[in-house]
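Of the protein chains in this complex, all but one are displayed in their positions.
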Amino acid sequence: MSAPLAVRGVSAAYRSEPVLWDVSFTIPEGRLVGIVGPNGAGKTTLLKVAMGLLRPVAGSVEVFGDPVDRSRVGYVPQRSSVDWDFPTDARDVVEMGTYGRLGWLRRPGRRERRTAERCLDRVGMLDLADRQIGELSGGQQQRVFLARALAQDARLYLADEPFAGVDYVTERIVVDILRELRDEGRSVVVVHHDLATVADYFDTVVLLNRELVAVGPTAEVFTSENIARAYGGAARRAEELHRG
Amino acid sequence: MSVDLVIVVTAILVVVPCALLGSVLVLRQSVMVGDAISHAALPGIVLAFFLTGSLGPLTAVAGAAVFGLLTVVLVDLLQRGGRVRGDAAIGIVFTGLFALGVLLIARYGGNVHLDLEHVLFGEIAFAPLVTLEVGGVDLGPRSWWTMGVVAVAVVTFVLLLYKELKVTTFDPGLATVLGLSPVLVHQLLMALVSVTVVGAFDSVGAILVVAFLAGPAATAYLLVDRFSVMLATAVGTGAGSAVVGYLLARVWDLSIAGMMAGVVGVVFLTALLLGPRHGLVAAALAERRRRTRLRERLVRHARGSVGEGATVAQLAERLHWPVAEVERVVARIS
Partner (left out) sequence: MGDLLAALGDYTLRTVALGAAVLGLLGGALGTFAVLRRQSLLSDALSHATLPGVVLGFLVTGTTSGSGLMVGAAVTAALAAGLVLVVVQRTRLKQDAVLALVLSVFFGVGTVLLTYVATTGASGQSGLDRFVLGQAAGLVASDVRVMAVLTAVALAVVALLYKELKLVAFDPTFARAVGYPVRRLEALLTALLVVAIVVGIQTVGVVLIAALLITPAAAARQWTDRLAVMVVLAALLGAVSGAVGALLSATTTDLPTGPLIVLVATGIFLVSLPARALRTRLGARREVSARRAKGVGVR
């Protein structure tokens, strides 16, 4: 069985300076992985390359041994690119997660609707199913997008800073769900911004600063030394967070 | 006075305020509001005529200015009050007002000299024919007086309020903190746009005036990076386009205003493609150079990890590139 995510020698660039440089690692099944690193470390870029949204200038990414098929990856993006005034409610948005599996001409039916409601329920948003997407709070919107990814029923999930700027309740709910997904044997890869919670949330960690600094089980790899290497000048602050 | 001279000077007097105001609009992303004001001015002109019985430029400009400000106010109301997006609000307001204007002209303007085609297309060729007479004294082409006053007003506005314009455009928050009034600047700006646009109807018409608002400013934006230089460049390219456009139109006996707008477009395209700093060709070349350097770095790095005796095939495998591409880069760095 091929690994859920295999990154081989990936380098990526937007303009002149490469944002990722010769990054290679493999994620086994059933892990909850945190990708951490300073700003501009290429974490989001790595996710985009994994999703096939950005072509790397060198190297390759394989998802379950297949370089092309994107519909098997559940994606929880940062909240930005959406039109908040769009006439759609939470249930509708979550139902969109089922579109990939329906193919081109089929309409979403009762089964898709029930899937959407189940996923909304799982994130604790079922009673807000009829609420317009623009009327929800930041944390609620984030949960809706997580539910949408759940509706994709994928074996690999990629999430981009799902905890950024959300309230405590949302954060607890999201972590619990990510753990459930991992316990179901799926793989979850999360770009994370908060060093203080890494040891608590993730069983595997990828330390990234354009290049791969370290990858492996959190207990082994998430050391002050590695953190210092990843964060450079911010080393001491990082160390303090790690200890605290 | 030569016909050519009158027309060219009129054209330049149209272009100067348009280029200046247009530059500000481009930076504030409000250029289409200028287009909306231009269309919405139509009923203003008609109503001004009804109220005063005069077709003179002053009444027309006054009526149009009122409707220009009305447009801005209505668009603002719709955006804030209802669930109407900014661009939809603009579209709804100006098409509604324009339709109203057309209806008014059709119904009541028929027996008067209000010509819709004239408003839409203007006729700058008439400029030498219409002179301004005050108290029996012939003061020269009326268009020079109308647009001259507008041009002076706009230039004065830009010069006097240069700092305010700059700050309110680039950082409205800071402007408020500094005690400037972004709202006031905005209203003055819109009023001047209305007046300029309507003043220009006679010469180039309602739609082509937008070419002079947007074109030279957009061209300048692609060429230079400082606000003051942008203003000057816009005026320069605009005036140049107007002169060239007029000459071509004369030679080929075609629509003067249309040709001027066409030349504005050509100048823009040229800047778009060939602009040294932001032009597409320059950008593509720079991008290519960057990619080449990056590829060379990648090959060197791959050699470093695979080993100095690495074959092309091994490097291709490592980089996940087609073999031919590796060969090309290797040839270049050897």
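First chain written, first letter: the chains are A and B, and each begins at residue 1.
Note that a contact is a pair of C-beta atoms (placed from the backbone, for glycine too) under 8 Å apart; a residue touches a chain by one contact, two chains touch by 3 or more.
Just so it is clear, the model here is predicted, and its values are computed rather than measured.
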| item | value |
| --- | --- |
| Left-out chain, listing which of the shown chains it touches | A, B |
| Contact partner of the left-out chain, one of B:222, B:302 or B:319 | B:222 |
| Hidden-chain contact residue, picked from the options B:85, B:163 or B:332 | B:85 |
| Among B:66, B:100, B:243 or B:312, the residue in touch with the chain that has been omitted | B:100 |
| Hidden partner chain, touching residue among B:213, B:231 or B:329 | B:213 |
| Residues in subunit B touching the chain absent from view | 25-26, 29-32, 34-35, 39, 81-85, 87-88, 90-92, 95-96, 98-100, 102-103, 106-107, 110, 116-117, 120-121, 207-211, 213-215, 217-218, 221-222, 249, 252-255, 257-262, 264-265, 268, 272, 278, 280, 283 |
| Residues of subunit A (touch criterion as defined above) contacting the omitted chain | 51-53, 69-71, 73, 75, 77, 81-83, 85-89, 92-93, 96, 99-100, 102, 104-105, 107-108, 132, 148, 152 |
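Here, only the chains that are shown with their structure count from here on.
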| item | value |
| --- | --- |
| Between subunit A and subunit B, centroid-to-centroid distance (C-alpha), Å | 43 |
| Complex interface listing, subunit A residues touching subunit B | 8-9, 11, 13, 15-16, 18, 21-22, 56-60, 85 |
| Residue ranges of subunit B in contact with subunit A within the complex | 83, 85, 290-291, 293-295, 297-298, 301-302, 305, 318-321 |
